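All protein chains of the complex are present and in place, except for one that has been dropped.
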Amino acid sequence: MSIEVKSFDTLRQASEVLGGSAQYIAGGTLLMRKVNYGDQSFNQLVQSTDPALKQIQSQGDEILIGAGVTMSEIMQHPQLQFLGEVARSVGGPAIRNMATIGGNLFAPRPYGDMATALLALDANLHWASGQQQSLEQFLERSDAARDIVHSISVRQPPTGAFQYLKVSRVKPKGVSLLTVAVLLNRENGRTGNVRIAFGGMAPEPRRAMAAEQALQGASLDESGIQRCLAACTEGMAPADDSLASSWYRNEVAPVYLKRLLLQRS
Amino acid sequence: MSRVEFRKDLFADERSDDLNEVGKPTIRQDIIGHVRGTTRFYDDHLFDGLLHMRCVRSPHHHARIRNINVSGAESMPGVRRIVMPSDVPNNLNTLLSLIGFGRDDEPLLSSAKVAYKGEPVCAVIADTERQARDAVAAIKVDWEVLPHVLDVEQAIQPDAPVVNETYPNNLFDYGRFDHQKLRFGDVHSAMQRADKIVEGQYQMSPIEQAPMETCGAIAAPETNERIVCHTATQALFFSLGTTAKLLDVPSSRLHFIGGTVGGGFGGKVDSITEPMAVLGALLTGKPVKFHWDREEEMQVGAPRGAERWVIRDGVMNDGSIIAREFTGYFDCGAYTRLSSYAIQKGVGHLPGPYTIPNVAANVYCVYTNRTPATAMRGFGITGVDFAIESHMDKVAEAVGMNPIELRIHNAYRDGDMKAHRRVAKNTALIECCQVAAQKSNWQLGPQYASASSLRDGGSTERAAIPETAVDMVGKIGERRSSSIAASPAQGTERVPAGQASELLSPLPLQHADMQIEPSRVGHTVKATAPLANAAGAPPPAATAHRETTQPPATQVSTPVSQQSPVSPPESLPASSTGSYQQPPRDQPAASPPEAPAVKPYEPQERFNKGMNRPGAARHLINRRRR
Partner (left out) sequence: MAKKPISFVLNGQDTSVFVEQGGNLLDELRRTVGDLSPKFGCGQGTCGACTVLINGEPQLSCLVLAERVEGQRIDTNGGLAEGPDLHPLQKAFVEGFAAQCGFCSSGMLMAAKALLDRNASPSRDEIAEAISGNLCRCTGYEPIIDAIVVAAENMRRRTT
């Protein structure tokens, strides 16, 4: 099966030929490795030059990011500084010049650091068909996607409310052992609305709901976060892989979450 | 910008520091090409019409091949040839057969069964890499999955699955034993005298060399009936010899070009890609590239084998280690490759750079259903050194001593006798410890800070070969009925002090200047005459310091040229136990007779039959030329 490449001016046209043996290629960092390694599940690559893929627009405190915006572009954009640290943690400079925010949502573990951050930030997806969906809903059954992500909208978090940590064995840069992202609004020294997302702790980035609940209204100190830490691996399914065992990930997830939570107070 | 610090103050009078190049920073001769990107690695040789070869590999650790269905693949676009095991003229080899060590145990392409995940069973040659990959995906293998074993100690249980039929006990044969033995002094009686016994177990993981350039080769027919092969190999003539043997091609027809290696670290000696590429070129008459992608490099590229070491020390309260015992399990994976040899190197290193008067070691080369292991930096030494040095810290803790002082206290010094019966020379551990302590601001007591490798060594006691307890446990043919003991057995026989015990000459000397200096050997060495001719008239003394039982009545003198490098798999007559006698020095020792005793397993063929087996490449001779 040699590969056939089809290009379309608009995402909508591209999305119409998807499915079966056709895959949409964005930055290529995930799909080209499959091509190089002879993946037999597809033989068509579909790409689009739709300018909307590269747009970054803000309306109030909500920012719309085109799915084709690369990690490097995020790092350089003044309004996306809250995601700059996340983008910088993805790959080396060359990967960041290629990898897109849209593609990261489809990245299998141990990848998907940006998706983990966007999950904590409660981002929404805008599909080429015009439909919208929360990222959380999408991640629950991402294998069912038959459409192309057009853009991602995310609300700019209040200063200091968003925290992110990527744990990696290699310095300065390596693949994620696990990733933690926390969105935490504070009200009078206590925690208000909380979202905690883990990457690498399940096949897809996943919210730690029980930990979120346990943190609601708690004080941000060692004893206040105890219940949250104890509950943070509930519902997780970390992998046993060459980076770490599932046991190890379960053991260290609360440790890193604690560092992240206490670092802020 | 060199970060190397030369400590020329140490042992300054042992060298005249007047060399022009040695010891001075210089610019690599090949670095200009590297930085310009003009260095030609094997894959930087372009050929018109280059074909690409890829393997069908086992998804199982251990499985029998019921059937391979290539019908779908054969007619796919671009496919030139499906290469089956039957296309390999001499499809069984062991790497070290080139030096006559071990039996042929590994096919290039497996036809009957696979013993590790990723083992190749057939290959496709196609116009493009993609087409080769597509065809590989279309080949259907009917597997009968077999039970597998991935742990060394489980693999030597009597009921373990047989990994490698050439070695049905899952153990390599070291001459007459199923393990490499080292005996020096009497550890058992020394342990009884010791104030403390310190025990530890140390486990390494396999380590992939992970060179930046994956293993690969391109072979192409030349106009003169030769095949040129550009390869990433670290061992060009090794790869050439192996290719000649596997493909039954005169080595004069093979034109190997190498020497430019994109990182090797030991992982590019296994000579697998070269025979594959050359086979492809022979079968198609076209240039063929066979290379591993990164996943193959990591999955089937032979790593440094995992080792498990159990160390038991007898220690006095002052920190003196008076006995050290090793049991080593070396995970060699499914096939021998270089593990058997790595163990010999490792055992030669025991008990580490320390003078310990009583040492015993049993080291097993164990076959498991894991990727075959091979060389990596510090071949045979790194794993056991990790174990030894970890254990030194444990001993220091047990006796409450500063770990660096403990090392200096036990360090070997010039003139000391080592466990493998060579006199230590040019030792430098003490100085190394002192510099390390200084660099890390680690305080040393005055007697340790002023110690020297040049002093206090070689006293009568430290230079002596002690009376040695030996045992016959683990003779080939004796196991299978029971599990292997976790530590070396108590000696049942004694070898008198000052004698060489079971020291065997690895190969008859070919030239007088290869004789080891008598001053380096702890016992009398008879100068051996150079081998008169390659065909091998028995030189009189090549086995002179090999002790055997008393010459049996039915003795037949075996020509030395046919003697195995280590020792043929022979059994001692039962009557010989307890009567270790030194044969007269000036009389060539005879090899013991074959003993037709009860043997659950004994190799059918002599130890070094790799080369001389009927059907093996007739173009190679098992002899080094001068």
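Assorted remarks:
Each chain carries a letter (A and B) given by its place in the written order, and its residues are counted from 1.
Everything below uses one rule, namely that contacts are C-beta pairs under 8 Å (C-beta built on N, C-alpha and C of every residue); 3 or more make two chains touch, one makes a residue touch a chain.
Source: prediction; values computed, not measured.
Contact with the undisplayed chain is limited, among B:262, B:333, B:378 or B:491, to B:262.
When the whole complex is considered, the residue among A:94, A:230 or A:262 that touches the unshown chain is A:94. When you scan A:36, A:185 or A:219 for touch with the missing chain, the hit is A:36. Touch with the hidden chain on the side of chain B covers residues 1-3, 25, 27-28, 30-41, 43-44, 46, 128, 130, 209-214, 261-265, 293-294. Although one chain is not displayed, chain A still touches it through residues 2-5, 25, 28-29, 32-33, 35-37, 45, 47, 72, 91-95, 97-98, 172-173.
Rule of thumb we're sticking to: only the chains that are shown with their structure count from here on.
If each chain is reduced to the centroid of its CA atoms, chain A and chain B end up 47 Å from each other. Per the touch definition, chain A reaches chain B in the complex via residues 1-3, 36-38, 40. Here chain B touches chain A in the complex through residues 77, 128-131, 133-134, 136-137, 293, 295, going by the rule given at the top.
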